[in-house]
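The following block contains the structure, expressed as C-alpha cells.
Yeah, one chain of the complex is gone here, protein chain that is, but the others are all in their spots.
Order of writing sets the labels: A and B. Residues in every chain begin at 1.
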Amino acid sequence: MSEDLEFAFALVLNGASIGLMYSLIALGFVLVYKATDAINFAQGEFVMLAGLIVAVVLGFEGAPLVAAIAIVVIVMVGFGFGLERVVLRPLLGRPVVAVIMATIGLAAMLRGLGPVIFGSETRAVSLPIGDEPIVLGPASLPPIQVLGAVVAVLLFLAFSWFFKKSRMGVAMRAVADNQQVAQAMGINVERYFALAWAMAGVVSALGGVVWGSMLGVDVHLALVGLKVFPVVILGGLDSIGGALVGGLIIGIVESLAAGYLDPYVGGGTKDFAPYVLMILVLMVRPYGIFGKRKIERV
Amino acid sequence: MFHREAGIFKTTYAADAALYPLPIAKWTIAALALIFVVLIPLTVHEYYLSILNLIFIAIVGALGLNILVGYTGQISIGHAAFMSVGAYTAANLAVKLGLPFWITLPAGGLMAAAIGVVVGMPSLRIKGLYLAIATLAGQLIIEWTINRVPAISGGAQASIEVDRPSLFGFSFNTQGSLYFFLLFFAVLAIVATLNLARSRIGRAFVAVRDQDIAAEIIGINIYRYKLLAFAISSFYAGVCGVLYTYYFGIANYEQFQLIVSIDYLAMIIIGGLGSVLGSIFGAIFVTLLPIVIRLFMEDVGSLFFTQAEMANVISGLRLGVFGGLIIFFLIVEPEGLNRLWRNVRSYFRVWPFSY
Partner (left out) sequence: MTRFVRSWLGVAATTATLVFGGGQAFAQKELVFGLQCDRTGPTATVGVNLCPGYHDYIGLVNSKGGVEGFKIKVIEIDNEYKVPPAMEAHERFKKEGAVLEGLYGTPQTAALNKKLEEDKILGTSPGFGTAASADGKRFPYTFPIAASYWSQAGAAVAFAKERLGGSLKGKKIAYIFYDNPAGKEPLPILEDLAKDEGFEMRTFAVPAPGVEMGAQILDITGRFKPDFVIAHLFGRAPSVAIKELKGKGFPLSKVVAFVWGSAEADIIAAGGMGAAEGYNTIQFAGVGKDFPVLKDIEAMYKAQGKAAPKEMDSTVYYNRGVLIAALHVEAVKNAIKAKNGAAPTPEEVKKGMEAIKGFTLGGLVPPMEITPADHEGGGWVQIWTVKGGKLVKSKDWFQGYRPLIQKHLDADAKKS
C-alpha cells in the first residue's frame, strides 16, 4: 500500500475503534430511551461515577480487578434502580424538558458530590492488558481501544439477543411500544422501567472501567458524555444497532476530519464535524438512520 | 403583589388583558420604583449592588429563554451561544466603528435574533429531544465559529475589550452607576415581556406550546410563530450578552459556554416556566444560591469541618445543592418558585380570615 493509503487506513481503523468506545456510552443512553422515553443527560456522569468507584476499590491494597468490576456493576445496578424510583418515576408523563432538566440536575449533583465523597485526586485504573500497541496490518491500535471496541460489540450482541429472544426483552419492547397496552396485558411497566435504568447502570459501569483506564479517573471523565448525542441522533434514539453504527460513523468522521480537514482549516474540526453531520441527518431523516418513525395525532 | 382583589369587577376584555390588573397595582409599582431607584442605591453597599447587577443581566437572559421554553414550548440548549453573538456584534461595532451603546445594544440583539432564526429552523421539523440536540449543535457550532474566525473574535485571544457605556459624556464605570444602566434594561425587558405575553403573539405562543397541531387548525401559522419565538428569545439573549460585555468591559466567548446555557435553563425551571415573575425569581435564585451557601458555610461550616476541608466541601455542596434543587423543584413543585410565591400571596389575600 502507498503511504497515503496506509495513513487513511490507520485513520479509519483508529476512528472505528474510538467510535465503538463512544457506542459503549451511547448504549446506556439508548437502553433508557428505548424502554422509558426518558432522556439521560447525565450519561457521562454515570460513567464518571462508575470510574470513581472502580478506582476507589482498586485503591485498596490487593483488591483484584474482578472484584472491583463486580462491585461497580452491583453498585451501578442499585444506583439505576434507586434513581428510577426516586427521580424518574415521579416525572412520568411530564414534558420532555422536565426529564432533560432532571438529569442535568442529577449530573450537577454527581459532579459536585462525587469528589466530596470519593476524593478529588486523579487516579489511574490499570487493566492487565499492557500498553504494547496491537498491530493490524499497516496500522496499530492501543490495546485499551481494542478492549473497548470488543466490550461494545459484545454488549451489543448481548442486548440484541435480550430484546429479540428473552421473555423480559420482549416485554420491554412491548412497554416501549405502548405503555398502556402493555400494562393491560399484565406487564408490570414500572418494574421494566427500573430494569432499563439498571441495565444502563451496567453499561455505564463497563464504560467507566474502559474509559477510566483510558483517561484516568476524576471529574473530567464525565466529559465523554458529550460524545453521546451525535452518536444517538445519527443512529436513532431507540435503536441499539443504531448506537453501534452511529458510533462507528462518528468515530470515523472525526478521525478523517482531523486527518484531512484540520490542515486546511488550521484548527480542530473534530468536535464540529459530527454535529454538522448530525444536523444534516436531522434535516433528511429526523428520526435518525435506524430510529422508529413516530406518527403524531392530536 | 399584595393587594386585596375584592370589589373590582372587569367588564371588558380590554380590562382583563390590561397590564395592571388592579388600580392599586400602580401604587405597588410606584413603591417598587422608589425602592429600586432611590432607596437601594443610596443605602446598600457596593458589593450587594454588584450582585444585583448580575441578577439584572440574568433576568434579561432568563426572560428570553422563558419566552422560548416556557411560553412556546420549544427547547433550546444554545441560549449562551446567542449571548455570545450579541456580545461580539456589539463589541465589534463599539471598537471598530466607535458606536455608542444605544446602537450596539439593539444591533447585538438583532444579530442574535437573525442567528437564532437559523438555529431555530430545525424546530420546524423536529421537536423535543431532537430539537434540544439540534440547538446544542448550534451552540457548539457558534462557539467554534467565533473561536476560529478572527474577524469576529478580534484575534487569537478571542476577546475584545470595550469601553464602559457612556451617555451624554457620563460614563457608567462604577457598580453604582452600572446599577442604573442595568436596572433600566432589566425593567425594559420585564415590561416588554409582560406586554408580549398578553398580546396576540404571546397567546399564539401559548397555543403552539399547548397543542401545536390544534393551534395550526385554528389559524395560527405555527412555523412563523416558532421562528418568531426563536427570534425574540435570541434577541433577549443577544441583549443579555451585550450587557455582560459592557458590564465586564470585555467580550470573550469563554464566558458563554454550554454550562451557561444550562444555568439559564435551571433558572427558568426553578423560577417557573411560562411566567415573567418566575424568570425573575429564577435569575435571583440561581445567582444567589452559591453566594448564600458560601456565606452560610463560612459561618456555620467551621463547626463541622476544618478550614482546609471546607473549601472543597463548599464547592461540592454548592453543585450538589444546585442539582438537588433542580430535581426537587421538578418533582415537588413543577411550577417553580413562582408557584410558591402565589401560595404565599393567596395565603395573605384572605388573611386573617382563612378557613
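A few comments on the model shown:
FYI, a residue touches a chain if its C-beta (ideal position, glycine included) is under 8 Å from a C-beta of that chain, and two chains touch if they have at least 3 such contacts.
Everything numeric in this text was worked out from a predicted model, so none of it was measured.
Within the set B:15, B:191 or B:291, the residue that contacts the chain not displayed is B:291.
Only one of B:89, B:159, B:193 or B:261 touches the absent chain when the whole complex is considered: B:159.
Think of the hidden chain as still there; on subunit B it touches residues 45-48, 50-51, 54, 57-58, 144, 147, 156-159, 161, 173-175, 244, 247-250, 252, 254-255, 259-260, 287-288, 290-292, 294-296, 298-299, 307-308, 311-312, 314-316, 318-319, 340-341, 343-344, 347.
Where subunit A meets the omitted chain, the residues involved are 6-7, 10-11, 14-15, 17-18, 111-112, 115, 120-124, 126, 131, 133, 140-142, 145, 211, 214-221, 223-224, 226-227, 254-259, 262-263, 266-272.
One rule holds in what follows: only the chains that are shown with their structure count from here on.
Centroid to centroid, with C-alpha atoms defining each point, subunit A and subunit B lie 33 Å apart.
Within the complex formed with subunit A, the residues of subunit B that make contact are 69, 73, 75, 122, 125-126, 128-130, 132-134, 136-137, 140-141, 144, 147-148, 211, 213-214, 217, 262, 265-266, 269, 273, 312-313, 315-327, 330-331, 334.
Taken in their complex, subunit A has these residues touching subunit B: 39, 87, 90-91, 94-98, 100-102, 104-113, 115-116, 120, 229-230, 233, 237, 265, 267, 271-272, 275-276, 278-279, 282-283, 286-287, 296, 298.
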